[in-house]
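A single structure is presented below for examination.
Note that one protein chain of the assembly has been removed; the remaining protein chains are unaltered in position.
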Amino acid sequence: MRIAETFYIHRPSWLHRADPRVKVFFVLAVWGILFVYNTLPASLTAVVVLHGLLFSAGIPLRKVGGIWKAMLPINLSILIVWLLFQPVGDVVWQFGWVRVTVQGLLQGAALALRIDALAFLLFTWLFTTDANALVRGFVRLGMPYPWGLVLTLVLHYIPSFQSQFYAILEAQQARGLRVEGKGFRRVRALMPVLVALVIQVLRTADQLAWTLEARCFGIKGVQRTFLHETRFRWADYGYLAVILGVTVLLFYLRLR
Amino acid sequence: MTSPGCWMKNLVNPNPGLPCLEMEEVSFAYEPSHAVLQAISLAIPCGALLAITGLNGSGKTTFARHFNGLLRPNRGTVRLFGEDIRSRSISQLAGWVGYVFQNPDHQIFSSSTRQEIAFGMRNLGWQEDAVQQRTDDVLEEFCLKPYAEVQPATLSFGLRRKISIASVYATSPRVLILDEPTAGLDRRSTLELMAILEAYNRQGNTILFITHDLRLVAERFPQCLVLHEGRILFYGETREFFRNGDLLREAQLGVPQITRLAQGLTSYGVRPDILSVAEFCEVYGSLLGKGKRRAGGEGG
Partner (left out) sequence: MIRISHLSFAYPSLPEDDPPAWVLREIDLQIEAGQFVAIMGPTGVGKTTFCLALNGILPHLTGGRMRGDVWIDGKNTKQASVPELARQVGLVFQEAEAHLFNTSVEDEIAFGLENLGLPRQEIRQRIDWSLGVVDMAAYRNHSPARLSGGQQKRIAIAAVLAMLPQVLVLDEPTVNLDRRGVAELLPILRSLSTDRKMTVVMASNESEVIAEYCDRVIVLDEGTVALDGTPAQVFSQVDRLHAIGVDTPQVCQAAVYLNRAYAAGFTFYTLNQARDDLAGMLDEKSRQS
């Protein structure tokens, strides 16, 4: 499975404009809520709300559908495992020693939906936050800028190296390389590809270091500035207030 | 020479009547919305020395990659010596069709130039003494002997390029496809490479040479294929292509400087399809009249 070049989908929506720190807070808060409220209605509500956010942010239907498609095998496996190991309750259908119960179905669905909710939470964040904005958010939260730069570079080069890998694989296959076998044998067969890739990676790293310095990175005696403002707007304070308020309320109700 | 159990019966005694490479109504798209090749049909005869050119994005590389299995057509058929190659894997085809990639660093990984050149042959199951012999011959032919024991990754770009070409050439493929092999190469290396390719072609092998160096196409390639927006704009004698002003304009490729010069002097009687400096000088000289030839000058 190839990692997509980027998960970010560019749209001019309110959610996209929200400060990246607000979105980090949102993810953590909802995660906490789902942890505390592990019931089926809670998971279902979370999934519905997240869909609402995604659609209001202009994310196309097929991207959302793509996530459901990716989650399908996970959902099915959870349901099947749960049904096999939870035969207690009102039987709905029976085949041999396999007993499908209402309780089993409901509990399996609850767990599956919770995983789905977490997945949609993650993608709501990734779809609406551009990698650079993400890193800027972290830096404002206190991450040292060089770490932020490393993160940006990693996010850029990982897909790039992945496509290089496939390009090299094709090139070596065109010289008769056969890649067969499983596990360790397969890795051995891939050696010509891996070595060529490592050489490329090292060469790139070298060149990258030169490129950064040639654009004045690391110049002494200068305080680095930032083009984009990562200042909270009134709207961001508003979102934070709502998220905080709802989270605190839900926690209070649950833990009372 | 090649591994026993050759699976292509036609190749044991190739029928001289069959074209070497064929495409029949081939269409290809990387993404559904963006077709790169559109209903391409053509037949390339054995022993062709064919330049493939076109603007960046015209489909040159996509086209060539269908001949060694790197790409499979969405529609249509691709044939090698008359046989549909749909079901053959890339490694199977590698013995017959050698493909030199645009980026030599996508192929280079060995600890010595010698090993790098031997790699393809070993993959194809050649006997070790044949491998050694052929490696020595190829090192000699490409003037790479001084670098035989050096790690190729540490050599300059031009040498790496030469080594990647040599390593594919060493497997003696019947069809040799090269993707922009002279980009970034100096004149001398380009001429050396052309000499090797032309000699190889004279032995009956087919060569496909993707390039956007129109000057090289005009000077050294008798046939050319011009792609434009995924379709064949021209396929035939190079001279005919340069004679056709409309085609040239549509291809937006520009023409070699000497050809442009000739085209600017057509009102004086200069032919517009001049392909080389020598040709131009001959034509211009005859326009100046015979009396002006200086004794001791170079032969026209």
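Some observations on this one:
Should a chain be cited, it is by its letter among A and B, assigned in written order, with residues numbered from 1 in that chain.
Simple rule for what comes next: a contact is a pair of C-beta atoms (placed from the backbone, for glycine too) under 8 Å apart; a residue touches a chain by one contact, two chains touch by 3 or more.
Small disclaimer: the values here were computed from a predicted structure and weren't measured.
In the complete assembly, the contact with the undisplayed chain comes from B:L55, out of B:A29, B:L42, B:L55 or B:L247.
Per the touch definition above, the residue from B:L21, B:L227 or B:L253 contacting the chain not shown is B:L253. Contact with the omitted chain, checked across A:W68, A:Y166 or A:W210, is made by A:W210. One chain of the complex is left out; on chain A, the residues touching it are 5-6, 8, 130-132, 152-153, 156-157, 160, 204, 207-211, 213-220, 222-229. Annotation for chain B: contacts to the undisplayed chain at residues 55-57, 154, 156-159, 183-189, 212, 214-215, 252-254, 256-258, 260-261, 264-265, 268, 277-278, 280-281, 284-285, 287-289, 292-294, 297-298, 300.
Definition applied: only the chains that are shown with their structure count from here on.
Distance from the chain A centre to the chain B centre is 45 Å, each centre being the mean of its Cα atoms.
Residue ranges on chain A touching chain B, taken from their complex, read 164, 167-168, 170-178, 191-193, 195-196, 199-200, 203. Residues of chain B that touch chain A in their complex: 68, 70, 90-91, 94-95, 98-99, 101, 103, 105-109, 119-120, 123-124, 153, 167-168, 171.
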